[in-house]
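In this view, the complex is presented without one of its protein chains, the others remaining in place.
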Amino acid sequence: MLLLLLALQLPTIAIDQRLAADAKLRVGDVVVVSAKPGGEGDSVRVGAIIGRPADPSEVARSEYRVRMHLESLQSALGYGDRVDRFAVATRDSTATTDALKRINEAAFGFHAHRSRDIAVGTSETFHVVSRFHRAIGVITIVASAIFLLCILLLKVDERRRDVAALRLLGISRASVMRSVVIEAAFIAALGSAAGVGIGWAVSAIVNWHYQSVYRTPLRFSIVTPEIILLAVSLSLVLGIAAGVLAARRLVRTPPLALLGR
Amino acid sequence: MTKPLIAGDAPIVSARDVRRDYPLEGEAVHAVRGVSLDVERGEYVAIVGPSGCGKSTLLNLIGAIDTPSGGTVSIAGRDPSAMSDREVTRFRLEHIGFVFQRFYLMPILSAAENVELPMAERGLDKQERRARVRELLAYVELAGRARHRPTQLSGGEQQRVAIARALANSPDLLLADEPTGELDARTGTDIIALFERLNRDGTTIVVVTHDEQLARAARRVIHMRDGIIVHDEVLRAIA
Partner (left out) sequence: MRLFLALASLRRHRSRTMLATAGVAIAAALLLDMVMLSGGMRASFGNLLTAQGFQMRLPPRGTLPFDTEATIDGAGEIIAMLRQKSEIIAVSPVLGATVRTTRDEHPVTAFALGIDPSVQGDYRMESGRDATDSSSLVANVEFLHAAGLQLGDTITLAAGYNPQLRAFTGTRALTIAGRARFIYLSTGQPAVAMPLRSLQAMSGHLKDDAVSVFMVRTRPGADVEAIARWIQGTIPRVDAVSTAQALAKVDERLSYFRQLSFILGAVSLIVGFLLTTTLVTVSVNDRVGEIAVMRAIGVSRAHVVHQVLLEGTAISLGGALLGLALGLVTARWLNTILSSFPGLPAAIDFFLFQPRAAWTALGLLVLSGIAAGIYPAWRAASLPVARTLREEAVA
């Protein structure tokens, strides 16, 4: 009873889910917190277990997070009345601008920044990853265009005897081209639809996998209407273009040459 | 060109009650219905009949390209239906020469290379092959066209190359399916003359044809109708 009373009087900390799971801690447990490994520390009580935010910058970091009362941490670190930064909430954007100006005019030893500007600066890593993904995307699109053209050319070429027979019967070049291009468009549309489905499924698998690997609620892959529109438009355009190129080659060749004469 | 003819030898081809059926939409089509015939070494036989009478099918069976549904075919004393695919293929390579209506030369090879192809497959060395190619092309009067591709040759010239190719491995038997079918009358006459020369030189020939002139050039004409032989006449005995 006395121990329980003593424990209840201890300062509290909040620990993250990962630390709670790995160290098998629960709310109410008493732990010792110190600033240096093996050094003297203060006893505190686990007051809460908090979930990790979906913060991309935290993803690859495996360290644990602990929240303490400011005075407790200052005392543990020997910081005195020192902090690393302040976070300031303002009424609106105009108030932010005004506050920034007044603080920076009067500040000594520190500088005020708009949160958005800090975010831009600290998200450089993700810009690099985005650029990398875009580069891979460009390579994939170029590769896909060549593959599509190659395969459509092969497939259309296979039917050159049919095309020759049609042309010899009097069917016009335009009609033959139309029929080939419609077929290519149909294949491209079917392929696009299948691709959207596959992409959505793969995105779900990617999120499930990386969320469990990095133990984070962050979503690594998002399929948005804009992305779907871009992908479908691109694949339709590529498919139809490949069909047009393949058909043009075929209708330009004289029918007898198509028959090998 | 081939082995010398010797009267009294066993027939080069011996077919007994040969049948060939094809399934077609649940029913059987009887392309060849119980044909029996012998072809002696040195004979020149023409098989004639209306379209669909089974003459090409019979030729394929004689040439071991196809397998009979019933009966037996013996070629040079051997039964191809008892052989494995590899053995039959080798057998065709060494004993049978084929000439087709549409020539079927390899368009990517020259005339000489087309003729060389069966010898290369048989494993003859390069020098021997080249010498034989020269000999064969000279025989079919195409010595000056050795390097030409098929697209650079006329129909008659292509067929002569095809005949030279068929003779490459000195076969026991030369089979021709409508060899003048794609040729004009004049060119066809040249081919007929070539066949006659081949037979005079000892080649055993069986042709399938609609061409009356080609049929009359043969020594023996077999008439077929509806998958059976209706008439077998010898025009000229083997000399």
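Think of it as A and B in the order they're written, each chain with its own count starting at 1.
Keep this in mind: a residue touches a chain if its C-beta (ideal position, glycine included) is under 8 Å from a C-beta of that chain, and two chains touch if they have at least 3 such contacts.
Model, not experiment: these values are computed from the prediction.
Novice: In the whole complex, not just what's shown, which of A:Leu10, A:Leu25, A:Leu149 or A:Leu166 touches the removed chain?
Specialist: The missing chain is touched by A:Leu149.
Novice: For review purposes, identify every residue of chain A that touches the missing chain, sorted by number.
Specialist: 36-38, 60, 62-63, 108-110, 124-125, 128, 131-132, 135-136, 139-140, 142-143, 146-147, 149-151, 153-155, 157-158, 161, 210, 213
Novice: Over the whole complex, note the residues of chain B touching the chain we left out.
Specialist: Touch with the absent chain occurs at residues 56-57, 60, 63, 65-66, 85-86, 89-94, 96-98, 100-102, 104, 106-109, 117-118, 120-122, 165-166, 169.
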